[in-house]
Structures are given as structure tokens and as C-alpha cells.
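All protein chains but one are shown at their positions in the complex.
By written order: A, B and C. Residues from 1 in each chain.
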Amino acid sequence: MTRLIIGRLLFMVPAALGIITFLFALFHLIPGDPAIMLAGDNAPRSVVDAIREAYGFDQPLHVQYGRYMAKVLQGDLGISNYSRDPVVNSVIPRIINTAQLAFLSMLFAMIVSLVLGCVSAMYWNRPLDKVVTVVALLGICTPVFVSGLLAIYFFSIYLGWLPISGMSSWRHFILPVITLGAFQAAVLTRMVRSCMVDALGKDYIVTARAKGAPEFLVVFKHALRNALLPIVTLFGLGLGHTLGGSVVTETIFNWPGLGRLMVNSILTRDLPITQGAIFFFAMIFILVNMIVDLVYAWVDPRIRYD
Amino acid sequence: MSVDPLIEVKDLKVHFHTEDGVARAVDGVGFSIAPERTLGVVGESGCGKSVTARAVMGLIEAPGKIEQGEILLRHNGRTVDIAKLDPRGAEIRGIRGTEIAMIFQEPMTSLNPVFRIGDQIVEAILLHEKIGRAAARERAVELLAAVGIPLPRQRFEQFPHQLSGGMRQRAMIAMAMSCNPKLLIADEPTTALDVTIQAQVMDLMNALRRDFNTAIMFITHDLGVIAGMADDVVVMYLGRIVESGPVREIFRNPKHPYTQGLMGSIPSLADWGVRRLTAIDGVVPSPFAVPQGCGFAPRCPHAMEICRTRSPDLAEVAPGHAAACFLNQVPT
Amino acid sequence: MEFLRRYRRDTVGLFFGVLLLILYAVALTAHWITPADPMAVNLREVFSPPSAKHWLGTDQFGRDVLSRVILATQVTVKVTSFACLFAVLVGVPIGMFVGYRGGWVEAVAMRLTDMLLIFPIIMLAIVIVVVSGPTETGVVIALGIAQAPTFIRIARGVTLAAKEELYVEAAIAAGSGWPHILVRHIWPNISTPIIVQATLTLPVFVLNASALSYLGLGVQPPTPEWGQMLNEAKDHLITSPYLIVGPALALVVFVLSANLVGDAVQETLNPKLKKRK
Partner (left out) sequence: MTMRRVVSASLAAVSACILTASVASAQDAKPQLGGELIYAQAGEQFSLFPGRNLDSGAQDVWLYACENLVEMKEDGTVAPWLAKSWTVSQDRKKYTFQLEQGVKFHDGSPFNAEAVAFVYNEAKAKKFIYSSILEGFEAAKAESENEVSMTFSSPFAALIPNLAYRPLCIFSPTAYKTKGEQWMATNIVGTGPFIQKEFVKGEHIRFVKNPDYWQKGKPYLDAVKIINVPDPAIRSAMLEKGEIDRTVRLNDFDLARLEKNKDVKIRVVPSTRQYYIALNHMVPAFANVNVRKAFNYAMDKTGIVKSVFADRGAVLAKAPTLSPGVYGYTEMTNPGEDTIFPFNLARAKELMKNGGYEDRNKDGIVEDAKGNKLSLNLFTRRGGTQGDFQVAQLIQTFLKDLGVEVRIQVLESAAFGDAIKLGPTEAKYDMALLSWGIPTADPDEPMMLFTLTQAWKPVGSNRMFYSSEEVDRLSMLAHSEVDDAKRKGYVKQWMGELLRDAPVVFLPVLALNLGSRTYLKDDRILSVDNYPAPFAWFDKDEMKKQNIRR
């Protein structure tokens, strides 16, 4: 087990350098010039050249790369082209905001999906199961911006219970967490249902019943523990996606998260911010995946990790 | 049968309502098991012996349904009809594991792969007995030792996939015996094991029978195992009992052509190289389309006209020995 | 054949199966069955709510929403189905192989997948669109690659569990090579989560397509596409809510039927499930 942890942590270093180099090459491959984005369409070339010179864009690629890597190795991720503000100041608070939203919505998704999934597996193919399936599917296909906007107009304006945007108090968390969580819950419910149906068909379930175990113990202990493996995979993936920040949810609920920052920085070719955002996100993602893999071994002893 | 039977099954019918039609898996079965006696239930696969066992455990759920019949169990002074109990109700759960326990054919998949052996046994104990976890763990280790598992304390911590087939079956038995049940139903426990382990498991069960004075309902298709284990025997074919009686009587003097056919197909050392093994030709008909009259008629060498129109009932052919065949009874 | 005979009895699966066929039929015959010309701009009938003439109303340029949804069905269904296929064909074999082989192969492959999951889809899309131009194939590849890691991880997860099963050891004992084992033994047993996941990600493909088209990376105008229409309807959700009905309904029908058909197929394929029903 510890070998797994050390392996993954060691892997972070080459991964980080790999990502940064890849991104550097990528940004200079795809069209788009930050100097123009800053100066605006109608600025004369003299202005654009001035910016290029002031920001060091006119240096040959390898020089820019060398200078950037030198700074990175000392832990300085540079400053944003746009806001001229150290990248760390913009990215770190954003990651914390997104992490909060991601964990809470995944927690919500986990609880809802486990309950709904197991219930629909127990009452398999009976009306309740059909209802849960359709509700879950509807949850998957409603785009977040539709559910988000409607939720705001109903809860915040019509009923006036919840604040519309920002994140200052816990009440601000309710709508975004439920909207983002609902989508993930729908996906997870479907998977929980199909895995539980599998598990409930196995022989050890008959043994458990033969032991006189009550039905909820049979389902929630014996069957669920076995169905956890694919569910854990999907949970890890879901967490990865929400950690990446859902641009739409963040825009709708005005949640200053990583997703919006990353997308905007790509669109405005603000390379330092993109580098910083993806660098931190990569580290967290690798950590999350490591934890998911550790949970694997704990959940299913048959998978040896030595 | 002077002693009151522990369990008495009367005219039990269990049918499965599936899309492909109604399968009459158990079509009128009656027998009884006295305390501390072992009843062997033998028959080819698909004859309904496992379904009967599950019915006795109250494990029949949709699409299966107990159409009619009674399963009377005597426990602590009163008689309960298991057939009428709700499979997921509290009452049947009070019986499963304490009064009647069950072990299965596939030790590989019958134990939950993600829980430790010890925990699964402790769970069985704590389900029915209000004793502390520590006491339950101690009892579980004792049980593992009782079933002949070496180093029980280490095995307690291990997972099913870390044990051999035989070891796992012993653990199953330990779990079943954890609340010293009155009746142990063994659904082909030795089929998946190789011969040497089979013999050990059978010796273990005989020993347990003596120490825990438990009645056993031993289900198998292996006549050799029946000979070594059973006091009485019941032969099943196509959801019905075709012959029943004490084991020595059935082996020495089988009355029903099907039983005679089965006996003929066992190689025995005594007449090695002299007797050719006889096989029963034809195939067991499908439970979805049970033929008119006697189920065995299409394959019976002595089939008569009447056999194809009416199905014979069990009738006594000798003290304690009954057979359902018109050869030895006059149709009423 | 046998499969069809059993499948036909599952009413829900049948109903949505027919619905899915209708959808694909609409996709194939889109050009001929649109009530009005989906491209015809008519600035006098801007934002007219649903009426007899325009069942789903008209959009910002007075174009008939119903015909645009029908034409968009062709584009979206084609793009998402191919992208889903691409993701499955790329992701699942890799996942199975990696899950089965284990060792350093698995470690390296999984880390690369993690890296791929890190980049937001629009990053991949920009690169691919630059290389292949904003054509539909470009969008299909972009969407496919973005979802491939999901399938790699799922396939690996279930293969890891499946390879512990007895029948796999039996197959090895019988001397069959790993390709044989993967195809004949492991795949039938892990098809359940994969089928479920494939049908589950369909809506994700459509929504990602809408994100791409929003950035001008997806399908080029004026060809309509559900995702793009959903995006445009978003800005008028409060003033003319009926605009969202067309694309949203089409999306729901497409995803609902794909998933329920997936369920029904999975049921008929997996007899053990059948008996317990």
C-alpha cells in the first residue's frame, strides 16, 4: 500500500513538468496572440509590439520557456498577462472554492445515488424502479444551466428563500451543490442500480438470507459492499470532473471557481494562469485518483496491490 | 415412527411463474425428518430437490410461489407452518440460522468475498444471540476449530479467496452450526469437492450430528454419499417422490424402476468386471410440460398402459418402505 | 431470432426501442420531413410563441424551431453516436488490456489517462479543431477523446475484478492467450457497466457539443445542433421559455430511449437477471 502512495507522489514531479512543457508547446501551436487580446482588435501594431516587448512575448520560444521553467523550479508560477497579478493569488482561492463545491456536491450525489440505486435494485423492474430510472435519466439530460436558472428563479426570486449568487454564507451553497450534485447523482444512481442488480443475484446473498439476516442488512451490507467497486470508479471520475470545475454551474451561480478561470484563461491565451490552474488541478487530480485506488483495495480485498 | 417428527412436509407444491410458462418444480412432495436423524434426498439435477430445500428454509420468492402444502416445524413446544410465513417476515428469520441452517454446493461463491471468514460467522451468531462481540468471536474461533480448520485464529482474519475449497466448506458448516440448529439442510455440499475432501466433510458432518444431535437433510445426486450418510432416503423424480424408505432397504431392494435404474448405474467393487453398468435411456422431461400419468413412464422399461394415463401415489410396499409405481400396487 | 422474441416481451424496452428507431429515422430523413425550411429567416415573425403554423414557435430570426430541431437531430445524433462509439472503441480495449496486464504497463497507462482527464474538453477541442478544421469529424474526435478516459477507467476497474474469477484461471489453464481471454471471457462479464456507462454518457456528449459550439469550435452555422440551440435558448429562458422545449425534449427522448434500450438489451442478454425478475 505504501508503495502505491510513494509511487504516486513521486509521479507528481514528472507529471507537473510534463504538463507544463506540453501546455507551453500547445499554446504556441494553436493560433491566438495574448498581446492582441490585451491591446484589442483595433489597436495599431505599435501598441501590440509595445505590449509584446514589455511582457517578453517577443523573446524566442526557448528563452521564454527557459525563463519560465527557472521561475517554476523556484516555486514562482509567474504573473497573469491579463491581471498582472501573481498566478498563485488567482488560482489558489479558486481551487479552494471549487474543491468545496466539488466535495459537497459529490457527497450529496453519493448519498442520493446509494439510496435511490439500492431501492430501485431491491424493487427491481417494479413501478418504483421504473420511476427512479426515469427521474435519474431526466436528471442526466437536463442541462445544468436550465436547472440552475429555473432553481434560482423559483427559490431565490419567487419564494425568496435563498440568495442568488456569491458564496458568503452556507445558504449560498444550497442551490449550486444541489444543481451540480443532481447531475452526478443521476449518473451514479444508474450505475449503483445496475451493480446492485448484479450483486443481488449472487449466491452469498442466499447464504445471508439463510442466516436469517433481515432484508436491509442483506441489501445494504452484503450486496452494497460488493457493488462498491465500479461505483468507486465512477465516484472518482465524477469527483475529477467536478473538481475541474463545471464552467456552467460556476457562471450561473457566480461561483468563482477553477472551471471558469481555466476556460477564460484559455480563451484569452493567458498562458501563466492556464499553466497555474492546470498545474494545481493536476496535482489534486492525481491525489484524488490515488485515494480512489486505495479505496479500491480496501473495498475489494481480492485486488492485491502489493 | 414413534418419536414426533422434527419437520413434516405434506403435499408441497412449488411452481415458478416465468414468461416461458409455469414450471412445476415441486409437484406434491411429502416427507418427515425425526430429530437427530439424517434424511438423504437423491435425484438427478432439476428433479426439485434444491427447491424443496429452499422451501423448507422459506427462501421461495417471486417468481417462485408455494402453491399448496404444509411444512410443519416443531420448535419450543409449538408447530409452525413455514409454508405460510412471509419469506421476508420476522418470524421466518427467527427460524433461519437457529432452528434450521443451510449449507450450499459452491463454497467459492456462497461466502461473501469482501468480508473476513470470522466476521461472517460472528454475524450469524449475533443475529440470533444477544452475546457480546468478544464472546461471539471466541465462539466463532471454537467453531472453526470444531470443524477441523487448523490455526483457527489466523483463518478467522482471512478472506474467503485465501482458503481452499474444502476449508471454505468447513467454514460454511461452522457458520451454519453457530447457533446449533435442530435441522441442517445440506444442498449438495460435497459435489464441488474432490473425493478425499468429500470423505473428510462427511465424517465431520457425522461427528457434528452426534455432538450437536442435529437432524440433517442431505441433498445429493451421489448415491455413494447417501449410502455413507443417510438413515432414511427419499428418491425424487420430476418434482415428486417416487420411492422412500430406510437406506439399507432401498439399496438392497429398490422397488421403483427409476431407483433400480439408479442402483444399476453405480460401479461397485464387489462385482468388478462382471456386471455391465446399465444406463437409463431418454432424458428427464421439462418441468414446463409435465407428461400425463407417471413422469418416468416415457423412460420406464416396464411402462404399462395405465402408467401413461394416471400417476401413481406412494404406497407402502414393505414396513417403512413406499414406492409410487403401479408394478407393485393395484390401481384403485 | 431468440433475442428478439425475448426482447419483444419487455414493454418498456420495446416502446423506447421504437422511439429510438424513430429518432434515427428522423435523423436519416431530416431533409425531407421538415415542415418549413429550417434556414428561412423571417424578421417579421421573430420570437413568435408556438402556433398552428409553427408548432414549437420561431427563434430569434423567425426560423421555425421544429424544423431546426429535426435537422439538428441528424447532426447531433450522428455526431454523438460516432463520438460515443469512438470513445468506447478506444477506451474499452485499452482499459481491459491495462486492467488485465497490470504491472508497470498499467501504472504508466493510468497516469497518462489521468493526465488526459485533467485537460478541459475545450482545450482538446481547440487543438483538434486547429489540426482538422471545424468539421464534424473534428468534433467527433474531440468529443471522443474527451470521454475515452472515462471508459478506460471503467473497463480497467471491472477487468481487475473479473480477472480474479475462476473461469479466467480456467481459461489460462486451457492455454489460451490473453486476447482470447479478454474477448471470450472477460468482455461478456463486464459488458454490463460498459453498456450502462455508454448510454449514460450520451447526454454528456450532447452537452459538450453545445459547449464547443458556444465557443465556435463545434458545428459551423447555419446548420443547427441541439447543443447550440440549447445555448441560444438559455439567453431567452425567461422571456421566451418555449425556445428551450424543442431541443430539450429531443435530448430527453434521445437519452431516455438510448438508456432504457440499453437496460432492456442488457436484461435479455443476461439470463440470470431474467430468472430473478
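Of note:
Keep this in mind: contacts are C-beta pairs under 8 Å (C-beta built on N, C-alpha and C of every residue); 3 or more make two chains touch, one makes a residue touch a chain.
Everything quoted here is computed from the prediction, not taken from an experiment.
In the entire assembly, the chain absent from the figure touches the shown chains A, C. Considering A:36, A:119 or A:294, the position touching the chain not shown turns out to be A:36 (whole complex). Only one of the listed residues, A:80, A:133, A:226 or A:242, touches the absent chain: A:80. Contact with the chain not shown here comes from a single listed residue; of A:59, A:125 or A:165, that residue is A:165. In the full complex, subunit C touches the hidden chain at residues 39, 41, 43, 46-47, 60-62, 126, 129-130, 134, 214-217, 220-222, 234-240. Seen across the whole complex, the unshown chain contacts subunit A at 30-33, 36-48, 50-51, 53-54, 79-80, 82-86, 89-90, 93-94, 149, 152-153, 156-157, 160, 163-166, 251-254, 256, 260-261, 264-265, 267-270, 273.
Keep this in mind: only the chains that are shown with their structure count from here on.
Ranking all chains by how far their C-alpha centres lie from the centre of subunit A, first place goes to B.
Taking A-C and A-B together, the pair of chains sharing more C-beta contacts is A-C.
Closest to the protein's overall CA centre, chain by chain, comes C.
One finds 20 Å separating the Cα centroids of subunit A and subunit C.
Residue positions 300, 302 of subunit A each touch two or more of the other chains. For subunit B, residues that reach two or more other chains under the stated contact definition are 161.
Listed in rising order, the residues of subunit B touching subunit A in the complex are 57, 59, 88, 90, 93-98, 101-102, 104, 106, 109-115, 123-124, 127-128, 159, 161, 172, 175. Across the complex, subunit C meets subunit A through its residues 12, 107, 110-111, 114-115, 117-120, 122-123, 126-127, 130, 150, 153-154, 157-158, 160-161, 164, 192-193, 196-197, 200, 203, 206-207, 210-211, 215, 230, 234, 237-238, 244, 248, 251-252, 255-256, 259-260, 263, 266, 272-273, 276-277.
Of all residues in subunit A, only 202-204, 206-215, 222, 225-226, 299-302 touch subunit B in the complex they form.
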